[in-house]
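Got a structure for you, written out below as structure tokens; questions coming shortly.
Of the protein chains in this complex, one is absent; all others appear in place.
Coming up: subunit A.
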Amino acid sequence: MSRGATALPAILRDAGLSALVAFGLFAVMIGLKTDAGPTSLVLTPRPWAVVLAVAAVFFGRLAMLLWRLWRPAGVPAPRRITAGFARAGRYIAPVVLAVALTLPLYAGRYWLDLGILVLTYVMLGWGLNIVVGLAGLLDLGYVAFYAVGAYSYALLAQDLGLGFWTCLPLAGILAACWGVMLGFPVLRLRGDYLAIVTLAFGEIIRVVILNWTTLTGGPNGISGIPRPTLFGLTFSAGGGPGSFADFFGIEPNLTQRVAFLYYVILGLALLTNWVSLRLRRLPLGRAWEALREDEIACRSLGINVTITKLTAFAMGAMFGGFAGAFFATRQAFISPESFTFIESAMVLAIVVLGGLGSQLGVAMAALIMIGGSEMFRELAEYRMLIFGLALVMMMVLRPRGLVSGRTPSVSLGERHEIAPDLVAQGRG
């Protein structure tokens, strides 16, 4: 405590300076709100909001500095958490899986809907993980494939009358084709350039969907997308012949459909997980991981970098397409608004927070981020603000994600967990 007493004035000064900067930032932006007046804009002063914001910064900074001063010495906390997480990992996964499998038995409608949402992002995260986490290709336009999948299903169902299970593989194949189309020209690019080109592609696809009104309905989107069936049995609230409830002779209930959708996305997500785990053991998956670590070494060892990168793009895109088709059938309505850059950023954040390459980490990250931002739903317009702040804070505090150590897919003899600070990141 004596250490704290001597440093206290310095801490107060630091917090005071932060408050001063916050005042500079907020005085105008929060303090003066532009409102529509009778003829032109007028300013409405809001001094109390500024005082509140500045006070929040002051005490927030104070609390942070005090915590930094008084926190227990020894092994830094993140490392202990990581180690504990890694050890607990083999027990967490079966428990999470068991909870996920049995959720519809005891959870209500709200929790199932939330579960579907989280699982959709888990699946997207695992899909993007192939591209970013395994192959080390930074993709900021992943939502494009999600959109391709969703629109493929919606259009095929609407114009050709095909069902969900026929369209699902088609949507995946179409998205994979787009992945190859996108991947082909950008193969030569590295790192940030690749990121910005994929972002541009994502935007191009969104703008085209938005403006190609005759095909996609433009901003109005497509509605009345058919729901999936269970071997031909429909899930309708009214029951009736050919419905699930009628066939099994039970009371028709909307929760049945939600539970069915839940199991569909759970199955799709587990498929994604299984495929990527298996792929990691194939020569292809090993080539991806090698590519992530060092592209030049890969070339020197005779790995076909073109094919390797393209398959990663195609594989990731395919799962994005599956997830998109599911999204379309769950919502029964899609519009370009669902496929903005923020979705790409969200999925990428999940993958990075999950620790780039860790399947369990991605699932936990999706649970925390999507579930967490769902908890803040009442805050309405503050929700994204909090999301952004959380993103920055998580990056600053734990840049390597929740599960930041890495177990090598290939090793000689016994496998050792690689500590987070030793994981060399591929530059590609």
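The rule is simple: a residue touches a chain if its C-beta (ideal position, glycine included) is under 8 Å from a C-beta of that chain, and two chains touch if they have at least 3 such contacts; residues count from 1.
We take it that contacts and distances are computed from a predicted model.
Colleague: Would you kindly match the missing chain to its UniProt protein name, picking from "Aspartyl/glutamyl-tRNA(Asn/Gln) amidotransferase subunit C", "Branched-chain amino acid ABC transporter permease LivH", "Tetrathionate reductase" or "Formate dehydrogenase iron-sulfur subunit"?
Modeller: "Branched-chain amino acid ABC transporter permease LivH"
Colleague: Just name the one of A:230, A:271, A:305 or A:391 that touches the chain not displayed here.
Modeller: Missing-chain contact among the listed residues: A:391.
Colleague: Touching the hidden chain in the full complex, which residues of subunit A are there? Just list them.
Modeller: Residues in contact with the chain left out: 21, 24-25, 28-30, 32-36, 40-43, 49, 132, 138, 185-186, 188-193, 195-197, 199-201, 203-204, 207-208, 210-211, 296-297, 341-342, 345, 348-349, 352, 356, 381-382, 384-385, 387-392, 395-396, 399-400, 425, 427.
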